Structures are given as structure tokens and as C-alpha cells.
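Dropping the structure in here first, questions after.
Of the protein chains in this complex, one is absent; all others appear in place.
Just so it is clear, A, B and C label the chains in written order, and each chain counts residues from 1 on its own.
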Amino acid sequence: MDLSLTETQQLLKSGVEDFIARESPREAIVELARTETGYSADTWKKAAEIGWLGMAIPENYGGSGSSLTDLAVVYEALGYGPVPGPYFSSGVLSAHVLLALGDEPQRSEYLPRIASGEAIFALAITEPDWAWGVDGVQMHVHRGGNSYTITGTKLFVYDALTADYLITAVRTGDNPTDIGFLIVDTKAPGVSIRRIEGFFTSECEVTFDNVKVPGDVLLGGSAAALSGFENALRHSTPILCAYKVGGAQAVYDMSVEYSRERVQFGQLIGRFQHVQNHIVQLVNHLDSARWTTYEALWKIDDRKPDQDISVHLAKAVTSEGFIQATNYAHEVHAGVGVMREYGLSLFTQLSRSLYHSLGDPKYHRRKLADLVADYDPSLASDGSNGTGY
Amino acid sequence: MDLSLTETQQLLKSGVEDFIARESPREAIVELARTETGYSADTWKKAAEIGWLGMAIPENYGGSGSSLTDLAVVYEALGYGPVPGPYFSSGVLSAHVLLALGDEPQRSEYLPRIASGEAIFALAITEPDWAWGVDGVQMHVHRGGNSYTITGTKLFVYDALTADYLITAVRTGDNPTDIGFLIVDTKAPGVSIRRIEGFFTSECEVTFDNVKVPGDVLLGGSAAALSGFENALRHSTPILCAYKVGGAQAVYDMSVEYSRERVQFGQLIGRFQHVQNHIVQLVNHLDSARWTTYEALWKIDDRKPDQDISVHLAKAVTSEGFIQATNYAHEVHAGVGVMREYGLSLFTQLSRSLYHSLGDPKYHRRKLADLVADYDPSLASDGSNGTGY
Amino acid sequence: MDFEPAYTPDQEAFRKEVRSWLAEHVPVVEGNPDSDENYPKYREFGRQLGGRGWLRPTAPVEYGGGGLTVDNAIVIGEEIDVYDLGLPPYYDTGGTLGGASILVWGTDEQKLRMLPPIFKGEVVTWQLLTGPEAGSDLAGTQTEAVQDGDDYVINGQKIYVGGSHGADYLWTITRTDPKGKRHENLSWFLIPADSLGITINPMELMGDGGEGVGRSYKNTIFFDDVRVPASNLVGGVNNGWKVATTHLELEHGSGGRIGRNRWFDRARQRAMGLKKAGHPILEDSDVRDRLVDVFVSTEIARLFDLRNFWMNRSHIEMTYEGPQASYFRKMAHLATAQSIMELVGPYALTNDTRWDTSGRQLDAFMKSSIVDLHPGATADIQKVIMARRIGIGRQVKEKAGKTVE
Partner (left out) sequence: MDFEPAYTPDQEAFRKEVRSWLAEHVPVVEGNPDSDENYPKYREFGRQLGGRGWLRPTAPVEYGGGGLTVDNAIVIGEEIDVYDLGLPPYYDTGGTLGGASILVWGTDEQKLRMLPPIFKGEVVTWQLLTGPEAGSDLAGTQTEAVQDGDDYVINGQKIYVGGSHGADYLWTITRTDPKGKRHENLSWFLIPADSLGITINPMELMGDGGEGVGRSYKNTIFFDDVRVPASNLVGGVNNGWKVATTHLELEHGSGGRIGRNRWFDRARQRAMGLKKAGHPILEDSDVRDRLVDVFVSTEIARLFDLRNFWMNRSHIEMTYEGPQASYFRKMAHLATAQSIMELVGPYALTNDTRWDTSGRQLDAFMKSSIVDLHPGATADIQKVIMARRIGIGRQVKEKAGKTVE
């Protein structure tokens, strides 16, 4: 048993943290939030050069085939920023989906370009009848000669505005498994994308108006493909969790720091038990998010049983925990916390925006219920470890 | 608008409080909890003489036909004790059911005896397949000649051990509305009753082994009867709520008092914000329970619209609030609070025991959802008041 | 007990009058009511209300109010509530709270001079309560006023002030005796907003738009040698803390209100328009559960406000009830925002013209439920005040501030 990072991971962690402190300090991130694309293309390029965008991609496709835990080290640091941009959408989620569903020519064509940062991918699943997962996909595709035609709207698509390609889920028939994925060039005629106004970070509306997609880019479309897609989600979700853990850690650090500086009624506010209580609850949410996430990473990296239990648990806990962490931080900070330039509200906004990404807590808790309510520990555990449920 | 008690109600309140302080002080109640029946027959007799057991019963049946708010004044004080005994089961719940469902001879026979305290009634609805309400009634009745025969078990029946008669819900057919109520003499052959061990207060197991019940005692058995039964519940539930409000008030008073006496680390514990927080949360639960209950009482007494909304709201809020109130009180009291002789744990036990009585919060919240999710305020409100939803 | 106001035939007749007048005068606007286009319409409507004495119905006529009974005031409040508006129908809490303070603590001369413009809706007034060094700790303000002849000279800075459309008057608490005892060294001033030396800069808060400053915002106000006539000092020199307790008490919720449960309505209305995988989401039991969460907590908040309204109007001595209502509402709104986010999904987070149908209400609520944790004393401070008033750990309970003359 060893719950620490390896020495290499420690080095990776401090490297990433140094890079972010230099390239993307909090003040710069506050400014980025005002821009049209919402992220720094310059930082993106440098991150690609270092190799972050290829970590989820095997070496033969131009990546480094890192472990999920390595990947999580990077994303936790990005979340600490919180560095904005389509890093997760392209370098993790889309990479995993392409790996799971693409055929050899597709992988060879797109994965190296994702790894190099040259092509940005995002995943378009959800629609105006909002529900996470393929059950919510109602947009039909029409086959015509050597191409597919799609018309309709995808909604709440993270990072679509900055993407070159959208992996777009479509319904190919009426059976539950009749789901396919098209790679749509965002510059194709009939595609229009705009950011949706509000408390969102990067959610977009994507409209397809008779968009023609060449016939060789349909991924999946079978039960086996859906299981591959689920595998891609299984590997991506803990990385999103790590990003939120990083965010919650930042919010915790800000709160502890502020408790040591701010004086009211002649005392450091951290001496008031009400304030202490907020930070205690905050660190409990932070550590809950952290250790459920780490256990999920370990289970996948080490091919342990019950991976899905840990992934659903981590996602439910981190999504809720990130929101609660920001709420408690706001109670600690009072007025200062809602001043835009201070930076706390970046995390507040993110915690809300990412709440529904890859499924909200209710979704994951119901999946968890299906897995654990009838769980028989003797079937999954090897009988010798203490982590059976 | 006037949210105060009337002068008469104020007098009633102080009369009841004086009586309880004299006849049933907290120390005596702690001792009663050790006895077989769990209550004082002597106090019961005196309460009957004063007329408390007849308050819910019209004058022509030997009662005083008081308003629900008057009744609530008494039960809030009883809950403050908390005075144990089948007061509510007999004098409120059973009285209301007999009034709603009994024919004239039945009312004339039983209601005066309830009012005088001579006969004790309790209501037996729930069964081993536990679910509140008539949907959970599976015990069939068999008609044979001039009598009914029942066999089976009623479970978690409050106050059955001390009751002379059980109003027993039975299934008369397979339609949802085929529910009848038999008045069963607890001394009839084949009836066996025992208190169930555990954290309960007065919950009992009642077993019927081929019990013959004379044929003229079936109440209800039609859709109209079920609606009468619901009306009896509508009038009884806020009284049970008032009893819990009294309990929560007692727990609050004990906590505030203790915060002013107990010294730790050289300070009165009430000076610690952690302790203050517990009491603040406690009083919020107390006042939430109080005002939702009072509004429900007023709506019924004054025949206002939306009574059911207020009744379900009050029951959901008070059941949860009473438990939370005791939990916070335990945090204030630490070790002293779990010493039996101190008396706090009487309320703790009661808050758990009554949690499921007349339906747990989930039951009432679902009923509330059915009423409010499609609510059109223009249909129910008179358009001039500010209490539309 | 009676949870409803009772109305006489006269009051019902008055209701008809109010109703028909409002039908003619309430401005019809589209989009954000606080936009540069819409705000002036509400401002003008406020002047019209003020002209009839309906802006501050119960205030004495000699001070510009309506001189109406509480019951008639309730009628006006209920009728304007139908339009989802309050009194005044725009941001003027400085006038509401400052007016109450002047009414309790001002001299006759001050009342006759200061109140009519406020109560008639001729001016907009902002309160300045928070300094960069003193947030919750109002009595620790660093803003100073020094007497110089017939004037006081004020220096300092206040933050989180006002809104996006300017003010005519400001009021604040200043330190007038730097060496005096805490709570006995402060004075309360009404200050013309166009006085020389006042600088007003917008502040960017969470959720304000991406480019520049968005919808409605707060301001930072700098005082550099601002001269204010000594006759504008209300309540006596170094007596400012007592004056403050009046508006603090009201701000802490002791005034109460007769309200509707708007957030439940808004959440339900938004949910009615939505489907999930083809089915109306309102049929989903999870969605209904969250809707009940919203209903329960906002109903309790309504009942606390109603109780406070009754206690305040009936002159029943209040203790912890004001801050309780305020604390409960703050926390209930935070939880309600999350319930709404769970029940309508990402639609809670947008004010997009195409995808929002709540009139920007839900998206704004996601932010305001957080921002509102702090103004008018933080949730923590409300708990501290409750504890003192309840007498937790103390035999002598702290008394509530004076809210009526």
C-alpha cells in the first residue's frame, strides 16, 4: 500500500505547476474570461509542445501513452489554475473516444493531430431535451450516397466554439444501441456554433443545417461500439474529477490564506469558529473528492475489479464537493469573494458549469445504485483485500 | 392578521402547562418509561376529567367540540413533557375516525366513552410489509354469518398495548377502495398484543388468530368512506405535529439553559460559536415546524383552500425538524445529553419513534408534489391574499 | 390565529382603485428591467407612485408619504406584487433604510427637509455600509469626518455600493471621534451625491458580463475632502451607531413582509417547458422531489417573513426573529439555487435569449444566491446576532434595534 505519487509523478506535478504559474497565473486567467474564445492559444501551443495533449494517446499515434494517474496529475494542476481551454475535451475525452471507436485510418489521421495540438476536438452529445448519455440522443442521421446528412441542434456542447472537429452523436435507427458518432468539421457548410450566454464557461449551441459529412467518418453504431464509448467515458471521467479536485484545492488554499490575513472585530477572521467551520467542511469535501478520485484512477490503472463503482462514486462526490467547496469559500470571503478580479468566482462558475458535464451526481448515483444494491462482494473481490464493499 | 393565540387559548395553555408541571414533571416521565404500560393511568384519569379527551368530539357525544387550534394548544404542551400515553391515539385519531366513518349508533356508543377516558382506542393500519396508508393494507377479512373473521398481523401499532379497542384496517376486496375498518375488542379471544422491543416508544405487534368480530362494527368500505378516513387524517395530523413542536420546544429550552450553565475551557459553552450554531439550527427547525403547523391548523379551522398542501408540508417539516432538533441538542449537551435521567433522550427516542407515524416525510413530500407540481394558484386562492403559492 | 390580513369594504374599494390605477401606469417593458432602456420607465413610474403617496404609503403626509393605514399599505403592496414589483419598483434601499433612520432619529427640521424628496420618489438614495477594511464590522469603519466650521470634511472609501443608474443622495457612517470608545465614536450623514470630491467607480462582481461591466453592478465610492453641512448629521454627534441599529435591524429582516413564494413558481414554470428524452421533466419523480425541496424551504422563508411582518406591525417585542428570517433566506436561497440547477439541468445557468424562458431570472439567481450571502450582514453575523438575542451562553439577552419612532 502506498498512497503517494511516484517520484516521477512528483516531478511531473512540480513541472506542471511551475509552467502554469509562469504561463497562466490567476490574474491572466481572470482576463482570459473576458475574451471571445476564453482561453490562451499561446498556452495551448506550449502545452502541446510539452506533450500534455498526447498523454492519453499511445506512442504509435504520436502520444506518450501515459497512465491515467499521470494524466490526473496534469489535470489537477490545470484545475488549480483554473486554466481554461479545450484541453480535456480534445486531449482526453475526444482522444479516448477516437481510440475506442475509430478504425485504424481514423486513428492515424486524427490522433497525432490531437497530440500535437494542431487539431482541436470536442464531443457533441446532448440536445435541447437535455439528458446525459446516449439515451438523450434523438438527432437522426440520413445516409445519402457516399455521405451522411444531419440537421438539428446539439446543446451545452463544451468547447465547441474553439473546436476544429466535433465528434457528434447521432441516432442511426430506433433501437437503443443505434447510436453512431460522426466527425464533423466545424468549418463545413451548414454548421453554426455560438457560445451560450450565462453562468456557463464554454458551453455552446451547435446547429447543423443539412450538413453533409463524408461517409467514412461514422464511428461505432453497434452494441460493441457503445461499450467502447462507455470505456472511453470510464477512462475520461476520473480526469475531469481530478480537474475539479485541483479547483477545490485552490479554493481551499485561498480560504485558509484569507483566514490568516483578514481582520474583523479586532481579530483574524480564522479565529471565529463560524469561519473555521466553513473551512473544515470545505476540506472534508476536498479530501472526499480527492480520495474517491484517486481510488478510481488506481483501480483503472491497475486493472482492479469494481472500476465503475469507483468512477461513479468519484464523479458524484467531486461534482457535489466542488460546488460545496466554492460555497464555503464564499462564506469565508464574504464580499471580497464575489469581486471578479479576486478570482474565486472563476471556480464558482466552473463548479456550476461542470456540474452536468459527463452526467450530474444524480445520474452517477443511480448508476451506482444499480451496481451496489445487488452487489455480491464474493464475485468481484479477490477475497484477500480489505476494500470489498 | 393575527398570529397570536386568543386570550382563551392563552388561558388554556397556561392551565395545561400548570397541570403537567404538577402531575407529570420530567423526572416522573423518565420513570414512566421504565414501566410496562409506559404511561400514568392516574394522569390519564385526571386529564379525562378536565376534558382533554373529549376536545375533538362534538358536544352531543359528550365532548366539547373544540377547534383544532385549541386542541393543538393542549398537545403542544403534552409534547413538551413529553407526556406519554394514548392521548393522541384515542382522543384525537380514533375520535376523528369514528366521527368520520361511524354510523349514529356507533358514534353514540363509543365517542362518549372516549371522551370520558373510560375506553381507550388505537388505530391499527400498518402491517409487516410496512407502508403508510391504506395502500399497505393486505389483511383480508372474511364474512361469515353475522360476524367477520380476521387472521394476521398488524405491526408498529402505536398504543395497542394500552388500548381497549383497535380500529383495524382490513381489505374487503381487491379494488383499491375495498378497505374497511373493524372495531376489535382487544380482550376478544385470539387477539394477542405485545410491545416491540427497541428504540420505539409504544409501537406494538398485534396478532389476530381467527378473531371473530360482530357484524355491525365495520366502518366504511367504500370510496366515500376512504375520503372520510382521509378527512380524519387531515384533522389529526396537525395535532401530532403540534405534539412534536412541543417536543422540539422543550429540547430548545434545555439547550439554551445548558449553554448558560455549563463551563468548559473556562467559558460558558454558549460563548463558543460551534455551540451557538447548533442552537441556531435548532431554533430554525423549531420555528419551521411551528409555523407550518400553525398555518395548517388555521387553514382547517377557518376552512381555507389548500388545506392538504399545508398539512403535508407541516408533517414533512415537523417530522424531520424534531429529529434534527434532538440531534443538535445532543451536540450541545455532549455526554450529559445521553444520561437517561437527564431526560433529553426521551425526546430523541420520540422523534425517531414518531418519524413514521401517519407517514414519514417522504410520503408527505410525494403527496405535496402531486398537489403543487401542477398547481394553478388562480383555482384555489381567492385572488386577494398573499399566500398563494 | 389568522394568517391573512382582513379587509374592510373600504379597503376592498381602495383595492379596486389601486388595481385600475396600476393597470394604467405600470410600464410595459421587454427584457432586462434594469437595462438603460427600461430603467427610466420604472423610475418615472416611481415618481408617479410618489406623487400619489403610494411609494411610502404609511409615512406621514407632511414628510411626503401617503399617511395611509397599514392595511391600505398592504393592499398596495399586494397589488403591485401582482406585477412582480415592490416599492419602490427599482433599486432604492438607501431610501427605504435611510428614510426609516431619519424618521426615527432626525430632528423635525431634518425630517421636513430630507424625507419628502425620498418618499415622493424624487431622488434615489444609496446606503454606504461597507469599507475595504470593515465588511461585517461596520463599527470598525475607517471613513472619517472632521468638523470644520459649519461643515464636516469626509475622507475614506466605501465598496459594494448602489447599482448601475446613479444616485442623488448617499448616506454613510463615519468615524467622528478616532479616540472614542467603540460604538460611541460614529456619526451618520446624508450626503448629496454631486458633492465635490466624490468619485464613483463601477466594481465588477461575479457574473457581470464578459465584456466590460454587464447588467447591474455595484460601485466603489471615494471621498476626498468632501464637505457636508453639519445640518446633515442625523441623530447627534457620535450617536451614529444607534442610528445604524435602526436600518441594520430592518436590513436584518425584522420588518418582515407578506410575500409570495416566487422561486417555486419560477422553477415550476421553467420546468413546465422542458422535456427529457421526449418526456416532460415534470413527470419525473426526481424533478418533483427537487421542486418540493424548493417549495418547502421557500414556504418556510415566507412564513418567517410573515411572522416578522405581523410582530413588527403589532409592536410585539422581537428578539432573534429578524436575523433568523435573514439567515434562513440566505441559506434557503443557496440551497434552492442548487435544487433548481438539478431540476432544470443546464438551463438554470443561461440567460441566453434563445434558451432561457425565465426572463433571465434563473441565471441571475444562480449568482445572486451567492452574492446575497453577504450584504446586510453575512450569514455568520446573522447567527452571531441570533445567539446574542436568544441569550445563548448569557443570561442577559441583547435587545433588537428600534425600528419605529
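One rule holds for everything that comes next: contacts are C-beta pairs under 8 Å (C-beta built on N, C-alpha and C of every residue); 3 or more make two chains touch, one makes a residue touch a chain.
Because the structure is a prediction, the values reported are computed rather than measured.
Of A:Ile279, A:Ile323, A:Leu344 or A:Leu358, it is A:Ile279 that touches the chain left out of the display.
The chain that is not drawn here is touched, among residues B:Leu155, B:Val280 or B:Leu358, by B:Leu155.
Considering the whole complex, the residue from A:Val74, A:Met139, A:Leu297 or A:Ala329 that touches the absent chain is A:Leu297.
Residues of subunit A that touch the chain left out of the display are 1-5, 69, 256, 259-260, 267-273, 275-277, 279-280, 283-284, 287-288, 291-292, 294-295, 297-299, 302, 313, 316-317, 365-366, 368-369, 372-375, 384-389. Where subunit B meets the omitted chain, the residues involved are 33-35, 128-131, 135-136, 138, 155-156, 196-200, 203, 205, 263-266, 272, 274-275, 323, 327, 330-331, 334-341, 345, 348-349, 352-353, 355-356, 360, 362.
The definition used in the following text is that only the chains that are shown with their structure count from here on.
Separating the CA-averaged centres of subunit B and subunit C is a span of 41 Å.
Taken residue by residue, subunit B touches two or more other chains at 272-273, 277, whereas all remaining positions touch fewer. In subunit C, the residues that touch at least two other chains are 383-384.
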